[in-house]
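If you scroll down you'll find the structure; I have some questions about it.
What you see is the complex with one protein chain gone and the rest in place.
Then we have subunit A:
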Amino acid sequence: MVKNLFVRRGIAAVSLLAMTAALAACGDNVSADSSNNASSNGSSEKISGEFSGAGASSQQAAVEALIAGYKSLNPDATVNYNPTGSGAGVSSFLTGALAWAGSDAALTADQVEQSKSVCAKGTAFDVPVYVSPIAVAFNLKGVSDQGKHVNMDASTIAKIFDGKITTWNDQAIASQNPDLKLPATPITVVHRSDKSGTTENFLSYVKDAAPNDWQYDLSENWPNSVGQGSKGTSGVISTIKQADGTIGYADFSQVGDLGTVAVKVGDSYNEISAEAGSKVVEASPLDESAKGENRIVVKIDHNTTAAGAYPIVLVSYDIACPAYKDAKTGQFVKSWLTYVTSEQGQKVAEDAAGSAPLPSKLADKIAQSINAIETK
């Protein structure tokens, strides 16, 4: 816990150091499972060289595990991922400094245009690689410590995070939870104080599902001054844990034993789980406005009524070129993305970061896009 807190709160240099350390640590224990991994993927040729990516910090835990897994398949390849944040990752990708970038947001039309100068041919494309449910987590004596969930619809969530509902026994919450005995504890909202894709994805749910109760513009920064801000996911979680009556949003994998809100979908209240997060992605259409070859951008349907779906998810993309000036980089990116989006890679990410597996409906399309990468 303390180490975790440290890593997230330190400045870039610190996290870079920690990552190198983590990589080194991973290098030691891959040998154990390398034999069975290698047999399954043994057909593909080995990649060697040093390659780096950067971007979304949300992917960090998953990518670290994936790098370790990838290295066991390609022992001569050195892969680095620098969690600089989505925006910074994409801009340095667009200068040609990176093999690939991770981003919580799809490319903009401008960025696609800019990528012409970096890619050897065509324009850059994005494929979803990491789906992670975002939990609305809370700490409330008598409820969360007994492992109970609280039911809420989108409008209630919006009002709480906008400071309109201020106590836990408010009629709006109580009416949806007839079985719970809610105390009169004041609600303390906890949100991210730094720029975050988690914030943007959470708010886009609130804005889509409760447009009348959420008037703010969408951004990676928290828009109002309700409650408390905390740096990083670990900061939000530790703040929620520190007091009775707190509520916040965070990556599902980090929530631990805090209570989570079951969100209203259709007529039922669905609890958070990796599979439920995967379901909403499956039920969502592709974003047709994303123009450019091979691009796969999911437009999350926050108003979905699909059975068992949990609508608050973060979809993170990897951004790559269809052809690289250096053929070796092309070979690497192709094999790396194939590994990341493979069933095996998704399993690695799920174990390490609690992410939701990519729905099979998308997997074929993604494989097509990745196969389009030229390696000669």
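By definition in this document, a contact is a pair of C-beta atoms (placed from the backbone, for glycine too) under 8 Å apart; a residue touches a chain by one contact, two chains touch by 3 or more; residues count from 1.
Throughout what follows, contacts and distances are computed from a predicted model.
Asker: Given the choices "Histidine kinase", "SDR family NAD(P)-dependent oxidoreductase", "Phosphate transport system permease protein" or "Carbohydrate ABC transporter membrane protein 1 (CUT1 family)", state the protein name listed in UniProt for the chain not shown.
Answerer: "Phosphate transport system permease protein"
Asker: Write down which of A:222, A:324 or A:339 is the residue touching the left-out chain.
Answerer: Hidden-chain contact among the options goes to A:222.
Asker: If I consider the whole complex, including the chain that's not displayed, which of A:195, A:299, A:328 or A:347 touches that chain?
Answerer: Among A:195, A:299, A:328 or A:347, only A:195 touches the chain that is not shown.
Asker: For the chain not shown, which residue from A:84, A:115 or A:369 touches it across the whole complex?
Answerer: Residue touching the absent chain, from the options given: A:84.
Asker: Identify the residue among A:111, A:233 or A:246 that touches the chain left out of the display.
Answerer: For the chain that is not drawn, the touching residue is A:246.
Asker: Footprint of the hidden chain on subunit A, which residues?
Answerer: Residues in contact with the chain left out: 2, 5-6, 9, 11-12, 15, 84-85, 87-88, 91, 186, 188, 193-195, 217, 219, 221-223, 225, 227-231, 238-239, 242-246.
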